[in-house]
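As C-alpha cells, the structure follows; a few thoughts come after it.
The complex appears here without one of its protein chains, the remainder shown in place.
Going in written order, the chains are labelled A, B, C and D, and every chain counts its residues from 1.
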Amino acid sequence: MSPVVRLVLKRLGTSLIVLIGVSMLIFAIARVIPGDPARIALGPNATAEQVENLRLRLHLDQPLSVQYGHFIADLAQGDLGVSLYTNRPVTQDIAQFLPATLELIIVAGLMMILIGLPLGVISARYRGSWADSTIRIFTLLGVSAPSFVWAVILMLLFAYFLPLFPIAGRLADSMTVPTVTGFLLIDTLLAGNIKAFGNAAWHLVLPAFALALSGIGQAARLTRSNMVETYDKPYIEMAESYGFPEGRIARRYAFRPSLIPSLTIIGLDFAAMLGNAFLVEAVFAWPGLSRYGVAVILRKDLNAIVGTVLIISALFLIVNIVVDFLIAMINPRIRLSQRAQ
Amino acid sequence: ATTGQAAAQTVLRLDEVAVGELDPGKATDYADSILMFNVYDTLVLPKQGEVGYAPHLAESWETEGNDFIFKLRQDVKFQSGNPLTAEDVVFSFDRMKELGQGLSFVFTKVEGAEAVDEHTVRFRLSEPYSPFIASLVRLPIVDKKLVMENLGEGEGEMKDWGQAFLSSHSAGSGAYKVVSHNPQEETVMEKNPDYFLGVPDKAPDQVRLRYSLEATTVRTLISQGEHDISSQWLPPEVLKSLAADGAQFLTETGGGAFYIKMNTAKPPLDDVNCRRALSAAYDYATGIRMVAITDEIAQGSPSTGAIPVGMYGANPASEVMQRDMEAAKKYLAECKHDPSEFTLEISWIGEVPIEERFALLMQANFAELGIKSEIRKVPWALFTEQVTKPENTPNISQIFVNAVTGDPDTLMYPMYHSSAAGTWQSPEYLKDEKVDALLEKGRTVMSDEEREATYSELNDRLMEIAPTIYAYDRQSVFAASNRVKVPALSDPSKSFGMDGMGFTFRLMEMTGE
Amino acid sequence: MTPILSLQSVSKTFTVGAHEVRAVDDVSFDVAKGECLAVVGESGSGKSTIANMILGIYPPSEGTISYRGTVLPSSRELSHRRAIQLVQQNPLSSLNPKRTIGASLRLALDVHGIGERSRRWERVGKLLEEVGLPADYRSRSPATLSGGQRQRVAIARALACESEIVVLDEPTSALDVLVQARTLKLLNELKESRGLTYIFITHDLSVVRNIADRVAVFENGKLVELDTVETIFSNPADPYTRGLIGAVPVVTREEEALRTSLTEKENNANA
Amino acid sequence: MKRTLAILASNPLSAVGVLLIALVVLSAVFADFIAPFPEHRGAVVDFVNFNKPPQWPYIFGTDLVGRDMFSRIIYAYRISLILGVVVLAIAVPIGVTIGLVAGYVGGWTEYVLMRITDVFLSIPPLVLAMSMMGLLEPTLTNGMIAVTAMWWPWYTRLVYNLARSEKEEGYVLAAEVIGASKLHVMFREILPNCVPSILTKMTLDLGFVILIASSLSFLGLGVQPPTPDLGSMVAEGAKYLPDSWWLTVFPGLAILIAVFGFNLLGDALREILGVEQ
Partner (left out) sequence: MTAPTLLIRDLRLSFKGYSGLVEVLHGISLHIDKGERVALVGESGSGKSVTARIILGLLQTMRTARISGTVNFEGRDLEAMSRAERHRLRGTKMSMIFQDPTSSLNPVYRISEQFHEVLKRMVPGIGRAEADRKAAAMLADVSITEPERVLASYPFQLSGGMNQRVMIAMALANEPSLLIADEPGTALDVTVQAQTLKLMRELVTRHNTAVLFISHNLGVVREFADRIYVIYKGRIVEHGKATQLFDNPRHPYTRALMNAIPRITGEGIPKIQDNSDEYLAPLVVHEGCGEPGEVA
C-alpha cells in the first residue's frame, strides 16, 4: 500500500502547486473582466469620489504583484478578504454556501452513477432492442436542453401540475435544524429529526435530477459504447460459454473494463457542477455557492471570485485524483504495470 | 429558518431580484429600500396619496437660513430597547457620510448634523438645497449604542462603523425586526410588538423576503399558495399567466421611466436632427403594448416627456408621446449624416431580457427610415465599463431609471447635468448649458411653484434637444395572491410617491392563511 | 568472437500481493550469431520473462543484457529495436484489434524503411504467403482469424523487420504439423541465407530436436542445463531434462524406444 | 467507400442517422427556400401575431415579437451547426493529442501536461468568457475561442485515462518492439482504440456546444439577435413555460434531431473506422 500512499501524497503536493498557479492566474484574469469592481459594488448612484475611495481600500490602485502579495499575506491567515456583494468575509460566504451546493451536486453525482451507468449497461446488454432505443432517446434529451430548462420543466411537471415535490429552498420553512456541517442531510440526522431529514431529501430530488440529467446521458452513452467494444473481447465469450448469468456478465465482466471513460466524465461533470449549477440553483432557490460564484463574477467581486475559483479548483483536483486512482483500481494493469518508464 | 410559532401566525412571502442590503448606510435599490423602510425609521416619510412629506420620527421642522432644525418624537425606542435620541440621528448621518456608499451622495450639500439637545437636531447645509427634506427618506436612523457595542475590526475611533454587524443584524426602530438574513436566500422579519406607532393585527406576523427567484419558481410557488407577492421584474407573459391562475395585480407608479438613451458625443447621434428623427420614428404605442399585461394594466404608462407624470415639471398625462413618421423623415433629411453611411449600434442589457424586444422594435422602426442597425447584448458589468468613455458607449442604450427620493432633482441631475456624464445613467454625454443651468436652479429654488416652473422648462428643453427617447413611464406591476391586501399598491389615494414605500408591511393586511 | 547476445546474471522478481516471485533467477548465457538456441522448460519457469527482458519490455531486476558487447538499456534506439524481434506467446493480444493485419505488418516495413514505399503493400502480401496465408488476408481484422493464423501473422511481422535476432515465444504451438513444417523450413532458410539468430522458446521437444543447435533447459527460473541438441537428447545431464524427454508424446515406435531408453537411464540413476 | 456503404446499408439505424443529418444540413443550406418567412430571421416585429401557438401559417407558432418559429429554427441550424462543428473540430484534436501524449509518454511530461489541464479545468467558463470579453472584441469568433479553450481539457482527461490503460495492451508492446515511433504508437495504435469514446462524447457535445452558445450570448460573446440560434431560443423560451411551450419545445426538438442524427451516425462511423486499413 505504501507506493499508493506515496503516489497520493505526491499528487496532493503537486495539487498545491496547481492551486498556487490557479490563484495567480485567476488573480490576473479576474482583473481583466470588464468593469470597475468598486463602481459595480457601490451601485449605480455612487459618486466618483465614493468609487475612488473604495478602490483605494481594495488596493486596486497598486500594481498587480503588490495586490497579490496582500492576497497571499491575508490568505496565510485564512482570510480571503471581504466580498463586495454580500459585504461579508468571503470565507464566511463560502462556509455558508458551499455545503448547500456540495450536498446538491453529490446527490446529482450519485444519480449520474446510479442511473447513468445502469442505463448504459442495459442499453449495451440489449443493444438494438427497444430498451436501447428508448434509453438513447432519453439520454439524448438530456443534452438537447440545458439543465436549467430541465429544472423548469421538472418543476412545472412535479411541483406545479402535479404537486409532488417541494418547489424552492432546502427545507420547509416550518422546520429548523441547528447548523453543524451545513449539509442538511447530515445535520437533520445529527439533530435526530427524521422528518426534517425526509423533507431535506425530498427537496433535493428535483434539482439534483435536473443537474444530473446531462451527466446521466453521457455516462450512459459512454458506458454503452465502451461495453459494446468490450463485448467483442474473448473473455466475454469465455464468460458466456460458462453460462454466467447474462446480467452478471454485463454488470461485472463487460462493465468494469468499460468504466474508464464514464468515470472520467462523471468526475469532471461532478466537479464542473460546482461552477455550473447556478441556473438550477436559481430555479430551485437553492442558496448555493454556484449562484454565489456567478453573482460575484458578474459583479467583478474580486476577492469572492478568487475564493470561489480556488474552491472549484480544489474540487477538480481532488476529483481528478480520486478518478485517476479509481481507474488504476479498476484496471489492475495500470496499477501493476511492469513497464520500463 | 425560524422557530415555528403558534398556528395563527400569518406569514407574508415576497421576493426581489437583487439581494437586499441590510446595512441602511449602503442601501440603494428596491430590495434594500423594502428592508430599510420596515426595519428602520426616518425623520420624514412621503405622504400617502399626495405629494410632499409628512413628519415621522421628527415631530416638526423649521429652516434657519440654509439649515434645517428638527424636533424629534420622544416616545420612540429602538428594537433593542434603547431610546431614540438626537445623538442617534447625528450618528446615522455621520456614518452615512463617512462610509460614502449607498445613497450618501444625496447629502452632498449637507455639511454636518449636530444634536442641539436630546430631541433636537440641526442639519447644516452649504447652500440652499430644496430637495433636502425629500432626501431625508434616505436617512434611516441607526441605534448608536447598539452599533458601538458591536464595532468590528478597523482603523480609527469608529473602527468599521459597525459594518460587519449591520450587514447581518438590524439596529433600527422599525415595525419589523430581522430574524435571519441569508444573502443568497431570504431575510426573515418579524413584527416588532413595541413599535412606537403600533403594528396592526392584520399586518403579517412574519415576513420572508426572498431573493432572486426565477419566474417559473414564483409562478409555481404562488399557485401552490407558498408565495404572496412577486417582484416587479417578471415578464408580462408570466404575469399574465399568474393572473390566469387567479392572482391579483398590485401596481406602484413611481418616479421612474424607461429611457432609450442616445450617445450625443458620437456620430451620427451628435446631430440633433438625427436624434429627433429617431425619437419620432420610435413606435411608442407598440412599446407599451409589449409590456402590457391585460388591457388595463401594463408595466408602463404612456410617457409625456422627460419627466415622469406626477413629478414637478411633468407634462399632463394627456399629452402622450406619439410616433410621427412624417416628422421623422423630415428631421432625417435635415441631419448631416446620411443613413446609408452609418449603422447604429443598439445595445441591451443582458440581465433585462425584455430590452431585447425593444431593441428589435427599434431596429424595425428605424429600418423604416432606411437606417441600418445592429443589436448588441451587453452584460451590466460591461455596460457600466463601456459608458465611461464616449467612444465606447453604444449609440443607443436602454435604461430604467428611478428617482431615489421622488424628487425630480435626483432623477434628472445625474442623467443630464454635464458634470454627470459617463455613468450608466448618462450615456448621452449631454453637454447643454441651458439644461445645466435649469438643473442647478431646480435644486435651489424653494417654493413648489418655482420648482414646477423650472422643471417644466427643463422638460421642454430636453424634448427639444432630444438626447433620449422617452419611451414610457414606469409602472411596477406585482402579482399577488389573494391573501394579502396592500392598499398602498392598489388604492391611489393610499399610495406613496416613492419606490419601495408601498411595501410598508405594517400597512399591509393578511387575510386567511 | 563476442557473442551477439549475452545475458549476465539476469534476475527478475515480481511481487504479487504478499507473494514474491523470482521468475528468473541469476541466468547467464551467450547466444552466438547464426545459431538457434532452443529454450525449453517447465511452464512458468521464466522463459517469456527472459524474452521480454531481452526485448526491453521489462527491465531486469538484476544483471545486464548485452548485444554485441554493448549493454542494452531499456529504452532503445531504433537500430537496436530493429536488431532484435519478438514473436509474442499470445498472438491475439499482440495484434491491434483496430488495425487490419496488413496495417500491422506494414508498420514493420515502414518503420525501418524496408523496400520501396509503393511496393510495401505487395510485400505484405508476400510475407503472408510465406507463412501460408492468402495475400488478401491483409485487409482482415485480427478478430476474424483462427489461432494458428494469428500466430503466423505474428511470425511474419517479426520476420518482416529483417532483424538479426528473433526471439520466438512458442511460435508454432497453434499450427498444424504441415504448416509448422513449412514455417520451420522458412525459419531455417532465413537462418541459412541471412544468418539469423533464433532464440526459440517451445514445449515441443520434437521441434527442438529438428531445428535447434543448442538447447537451454529451465526449471523454476534457473537455467539447469545448456548444451548442444545432440548431447541433450542422447545424453542429458540433468534429471529434469531426462524427465522432459521421457514424457514427449510420440507417434512412432522408434521414438518410443528413445524415450524409454532415457527413462530407464533415469530409473537406473535413481536406483 | 464500398465498405462504408455496406455498413450503412446493413444498419438501418445509421441510415436514419444519415437521413436526419442530411435533413438538418439541407434545411440549413436551403433555408431560403424552405422557410415560409425568410425575413423573420432578422429584425421583424409583428405585434399583431406575437406569441401565437402553432397554427397555420405559423406551424411552430410565433415568438414574442411575432416571428415565425419554424423559419427561425431552420435558419438557426446554420449558425448552431457551424458553432458546434467548429468548436469540436478545434477542441477535440487539441484535447486528444495532449491526453495521448500525457497518458502514453508518462513521467514528467504526464505530470506537467495533466496539471496544466487541471488549471484549465479550474477556471470557470464564465470567468474565462468574461475576461476574454475584457481583452477582445465581443464577437462570435472570440466566443468560439472561449468555448474551445474550456472544452479541450475534457477530451484530454478522457483520452489520458484511456491511453493509460491501452498502453498496457500487448499490441502497444508489439509496436514498440518493432520500433514504431511514439507518434505512431499514440496516433495509430492507441488512438483508434479510444475512438469509440471520443466519438460518443463528441456527438453528445455537439448538443452542449450549441447550448453553451446561449450562455455566451448572454455575455454578448455569442450570436447576437436578431440572428437565430437554437441554444438561445431554448434558454430564453424556458421563462415562458408552460404557457408558451412552443418557444422552447421546438428549438429543443431541433437540437435533439441534430444530436440524435449525429449520435446514430457516430455509431456507424465507429464501425466504419472500426479497423484501420
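In the analysis below, a residue touches a chain if its C-beta (ideal position, glycine included) is under 8 Å from a C-beta of that chain, and two chains touch if they have at least 3 such contacts.
In this text, all values refer to a predicted model and were calculated from it rather than measured experimentally.
Only one of A:Arg31, A:Arg55, A:Arg88 or A:Arg333 touches the chain withheld from this view, namely A:Arg333. When the missing chain is restored to the complex, the residue among C:Asn96, C:Gln149 or C:Thr197 that touches it is C:Gln149. Residues touching the missing chain, restricted to chain C, are 14, 16-19, 21, 40-44, 47-49, 89-93, 132, 144-149, 152, 170, 173-182, 184-185, 188, 203-207, 209-211, 229, 233, 243-245, 247-252, 254-255, 258-259 (touch as defined at the top). On the side of chain A, touch with the chain left out of the figure occurs at residues 233-235, 237-244, 246, 248, 252-253, 256-257, 330-333, 336.
By our rule, only the chains that are shown with their structure count from here on.
Taking the mean of the C-alpha atoms as each chain's centre, chain B and chain C sit 89 Å apart. One finds 22 Å separating the Cα centroids of chain A and chain D. Look at where the CA atoms of chain A average out and do the same for chain B: the two points lie 38 Å apart. Of all residues in chain A, those that touch two or more other chains are 33-34, 152, 156, 160, 298, 339.
Shown for chain C are the residues that touch two or more other chains, namely 56-57, 97. A list of each chain pair in contact follows: A-B, A-C, A-D, B-D, C-D. Residues of chain D that touch chain A in their complex: 106-107, 111, 114-115, 118-119, 121-128, 130-131, 133-135, 154, 157-158, 161-162, 164-165, 167-168, 196-197, 199-201, 203-205, 207-208, 211, 214-215, 231, 234-235, 238-239, 241-242, 248, 252-253, 255-256, 259-260, 263, 267, 270.
Of all residues in chain D, only 43-45, 47, 51, 64-65, 130, 133, 138, 217-220, 224-226, 236, 238-241, 243-244 touch chain B in the complex they form.
Listing the residues of chain C that touch chain A in their complex gives 14, 56-59, 74-75, 92, 97, 143.
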